[in-house]
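With one protein chain withheld, the remaining protein chains of the complex are depicted in position.
Labels A, B, C, D and E are assigned to the chains in the order they are written; within every chain, residues are numbered from 1.
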Amino acid sequence: MTRGFYIGRFQPYHDGHHTMVDHIAADVDELVLGIGSAGDSHTFANPFTAGERIMMITKAVEAFDLTTYVVPIEDLERHSVWVSHVQSMCPNFDVAYSNNPLVVRLFEEAGIEVRQSPMFDRERLEGSQIRQRMVDGDGWRETVPQAAIDVIEESGGVRRLRQIDQSDANGST
Amino acid sequence: MTRGFYIGRFQPYHDGHHTMVDHIAADVDELVLGIGSAGDSHTFANPFTAGERIMMITKAVEAFDLTTYVVPIEDLERHSVWVSHVQSMCPNFDVAYSNNPLVVRLFEEAGIEVRQSPMFDRERLEGSQIRQRMVDGDGWRETVPQAAIDVIEESGGVRRLRQIDQSDANGST
Amino acid sequence: MTRGFYIGRFQPYHDGHHTMVDHIAADVDELVLGIGSAGDSHTFANPFTAGERIMMITKAVEAFDLTTYVVPIEDLERHSVWVSHVQSMCPNFDVAYSNNPLVVRLFEEAGIEVRQSPMFDRERLEGSQIRQRMVDGDGWRETVPQAAIDVIEESGGVRRLRQIDQSDANGST
Amino acid sequence: MTRGFYIGRFQPYHDGHHTMVDHIAADVDELVLGIGSAGDSHTFANPFTAGERIMMITKAVEAFDLTTYVVPIEDLERHSVWVSHVQSMCPNFDVAYSNNPLVVRLFEEAGIEVRQSPMFDRERLEGSQIRQRMVDGDGWRETVPQAAIDVIEESGGVRRLRQIDQSDANGST
Amino acid sequence: MTRGFYIGRFQPYHDGHHTMVDHIAADVDELVLGIGSAGDSHTFANPFTAGERIMMITKAVEAFDLTTYVVPIEDLERHSVWVSHVQSMCPNFDVAYSNNPLVVRLFEEAGIEVRQSPMFDRERLEGSQIRQRMVDGDGWRETVPQAAIDVIEESGGVRRLRQIDQSDANGST
Partner (left out) sequence: MTRGFYIGRFQPYHDGHHTMVDHIAADVDELVLGIGSAGDSHTFANPFTAGERIMMITKAVEAFDLTTYVVPIEDLERHSVWVSHVQSMCPNFDVAYSNNPLVVRLFEEAGIEVRQSPMFDRERLEGSQIRQRMVDGDGWRETVPQAAIDVIEESGGVRRLRQIDQSDANGST
């Protein structure tokens, strides 16, 4: 039995992530999906709460024949303990999937196998583009799995994103 | 569609919790199981990590015909924001289940329906008894679902509990 | 112009505090009332929120001919920086009033004048007695200024205290 | 009886805020003034301590026939619990005043009435302009109420702002 | 070259610790002395600041022919990341020395060699006895190295301990 770990902020969970999970499903029996920066929400970079992201991911990955665990990971603001924090919050895993150079480095220093693929990085860029499309109102739906679209629409997520996009970073000015 | 919320520390997930989930399953279509004090581990009161508890619960609740979400909830050390914190970390829910007077009070002040039953409290007491039985070596297995026993044994949880039970509260002497 | 500083948790603000403020009013032109452990609420030791305590104190001290500033002070959990924290959160003050040995010591190490009186300590003990009387239902009103009683009754404070008193220390069972 | 809530960072409290309070005074009997980012100080964006800001505001709002509560609000770095945090730190309020899109959104999601006006936003911009004028030495006094000017001058605030403006963001080089 | 790690709270550094360092000196070329709960001070359990403890230890271990590094370790309040935290704050080490069952367990789970000896535990108990003797005024000096006595006396440590011992745990009454 092999269990993998795949981390993202999933703001929102989109086709890049979905393709990635499909790809990982060929390698592993079970997969832990870690939701990074779980405590953040209501900003342009992180509009959705952890709860909303749990719903998007859980509903979307039902499409795969794979046992999954969806786990919010709150930031501890310390890179040096991040791997231990992830390990304590998640079911044990044998291999981590990431193309983020910092994540790769941290797992390597901790002696954990990391698998990369050129496609991972491309997706990373798409997150902010999809959010910008949500604000502009054009064409975000074709890049997000239907199950995730349903969650976003039910939570009024697009309206929230447009509203907070007019705000500057400091909410209490 | 009704979604419920049930919170516990699940140290460990035992038959009291299991009966409770069975009972709730009659009321709701989906259930969020919140793991309280998720950041705590390696003490007598909280021996198991959030990851270990996710495994115990996920494997045990497969026994029910119920869609579940297992969500670790880290403490923010402020009762006044606890309900908002839970709501942001979890899929939306319609009703909370608890017999803990503080939890009941906090949900009530926030205007959320809480359902109680006399059996809830009894279980709460059982947690520390089961941990003491693990230390003493007698009879804890008959109070824990088989799926949770498997996780505890795989993680060396009983040996950990015995070892840290010899320690005082302060880990740095 | 002399400004004094008087700190308490004010759970609740009672006649001991009130007598104390009356006493201080003879010494100073203005008084900063610091509300300690401002982030704590919904426990037997700290049932009221900072907002509720601001109301109790503000309404009660209107009885005196004294300019007052009521300032919640959140705990930083570090005694060594506590005085600096208090100073940054409060208007400048010339003298601190306390009979708590730790508070006295911390101000002295920081080179700030502290005035003590035998009566201060007696009040400290009254806080928990008054809360116990609230739970038991007898005789707490005669130890609390009318303005504070009004705030406590408006917020349902006595019912809250009774409800959480049945809970153990850990809100998530 | 109606109680309003108005939040700002008040770095410094200036004529835009003052006009705003005057405007709100027509609507409400009592007003809670929340000081945002209360723990921040000694930066260009947040030069003044919470204590200094309490003084500026308290002295300036004496000009109005309005019962006020001036409450420092420390950041919890979590938008999802911010409204609960504000509510626990402040006397109860019926309506919030803000034109900051994030603040408006957060109160709306919590079901609290928010009133906006075109003028609110304009002031927000003035904060950094006034601080820049303090650094440059020209013309900040005509945009700040006299009572706030007195507090700023007593605390050596302009000199502090000029000195830290030469620093980069990271205080430990 | 072998480097060891020895952790304690060192409240104060006493003959038990000193004997222990002497014992470890036979095994290693260099020793990291970690000061646990470094952020705590001004309580009966933790009267001395990290700075005072650095002085006690540094002056006392000059007696040995051993390269030492004295490193304050602030608590992160999470056992699951404690070993990573220690590793990031300290020079690399090959072996840890402790008899505290929790510390032993945490290092073992992280795959780090731990050496124990029956004497370690005995010392742990002595810390609170020595502090009680400081309060009572009899006989603490014969259990503490002269270099540490000098630091304690210079800082007025005994007077501080007596003063705060009259206080209850909560500094803000």
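Definition applied: a contact is a pair of C-beta atoms (placed from the backbone, for glycine too) under 8 Å apart; a residue touches a chain by one contact, two chains touch by 3 or more.
Source: prediction; values computed, not measured.
A.B. asks: Using the touch definition from the header, name the shown chains in contact with the chain that isn't displayed.
C.D. replies: The undisplayed chain, in the complete complex, is in contact with A, C, D, E.
A.B. asks: Specify the residue from the set D:T2, D:Q146 or D:S167 that touches the hidden chain.
C.D. replies: Of the candidates D:T2, D:Q146 or D:S167, D:S167 is in touch with the missing chain.
A.B. asks: Tell me which of A:T19, A:N100 or A:Q132 is the one touching the absent chain.
C.D. replies: With A:T19, A:N100 or A:Q132 as choices, the missing chain is touched by A:N100.
A.B. asks: Which of these, E:V21, E:A38 or E:V104, touches the one chain of the complex that we don't see?
C.D. replies: Checking each option in E:V21, E:A38 or E:V104, the one touching the absent chain turns out to be E:A38.
A.B. asks: Consider the whole complex, including the chain that is not shown, and state which of E:V71, E:I130, E:A148 or E:L161 touches that chain.
C.D. replies: E:V71
A.B. asks: Just checking the interface: what residues of chain A touch the absent partner chain?
C.D. replies: Spelled out for chain A, the touching residues are 7-9, 34, 36-37, 45, 73, 75, 77-80, 82, 100-106, 109, 124, 127.
A.B. asks: Using the document's contact rule, name the residues of chain E that touch the chain not shown here.
C.D. replies: Touch set of chain E with respect to the missing chain: 38-39, 41, 49-52, 54-55, 58, 69-72, 74, 87-92.
A.B. asks: Touching the missing chain, which residues of chain C?
C.D. replies: 76, 78, 80-81, 83-85, 87-88
Here, only the chains that are shown with their structure count from here on.
A.B. asks: Touching at least two other chains at once: which residues of chain D meet that condition?
C.D. replies: Within chain D, the residues that touch at least two other chains are 78, 80, 87-88.
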